[in-house]
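Only one protein chain is missing; all other protein chains are in place.
Up next is chain A:
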């Protein structure tokens, strides 16, 4: 249901082998987070607060929640999607099982939600940011998307993040690394270069830029960039390694 909302045509039958554990008669939260990214969808874990959940719902984002419908010593674990709420009547509407509109008192929902650790997540199409997004939390989910072979979706997320947090080093580097993963070296270089301008004290930016220059056979520029990285952070063995590779390549040329 969440994926359908995010414009991904997929049936429960297709999802079942990716999610269901027969002996446990259910699905793990970690795998609920893992499946959307296979479709290039951002899976974002919400902070465990009712206020955040409601804020997302009013922003038009359906929220997947984990509930224990029964009792702590006799659990009945359950996933549902919060689709609406009504503060005046203190009620909340869930898409629960086959019921499209399961309306229950907010307090009942809070009890069932609290017993499952206030767990909630969003599944958003790339470029849509959570209304309650925190920078680090968002960057982590975007990096996972990047590593899950969806660098294109990750780039869109990083770009949206830069609009909200123009000073985000992780977002700028994420764009570069995603283009690098897509083997679009020139675009990766542009992003790393911009990172060195916006964050002149970030050694990683100079290191990754040096690597791109090396692959573009601009050895002088590569040398300068890696020297700057080492000046900023002499401790990291990674930068020394980059330097060694660049030096080897320079020696080979002459």
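Quick note on the criterion: a contact is a pair of C-beta atoms (placed from the backbone, for glycine too) under 8 Å apart; a residue touches a chain by one contact, two chains touch by 3 or more; residues count from 1.
In the analysis below, contacts and distances are computed from a predicted model.
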Among "Putative ABC transport system permease protein", "ATP synthase subunit b", "Pyruvate dehydrogenase" or "PA2779 family protein", the UniProt name of the subunit that does not appear here: "PA2779 family protein"
Candidates A:148, A:162 or A:182 - the one touching the absent chain: A:148
Options A:40, A:62 or A:174, residue touching the unrepresented chain: A:174
Touch residues of chain A, complete complex, unshown partner: 12, 17-18, 20-31, 33-35, 37-38, 66-71, 74-80, 96-99, 102, 104-105, 107-109, 111-112, 116, 136, 139-140, 142-144, 146-148, 169-170, 173-174, 177-178, 180, 204, 207-208, 210-211, 214-215, 236-238, 241-242, 245
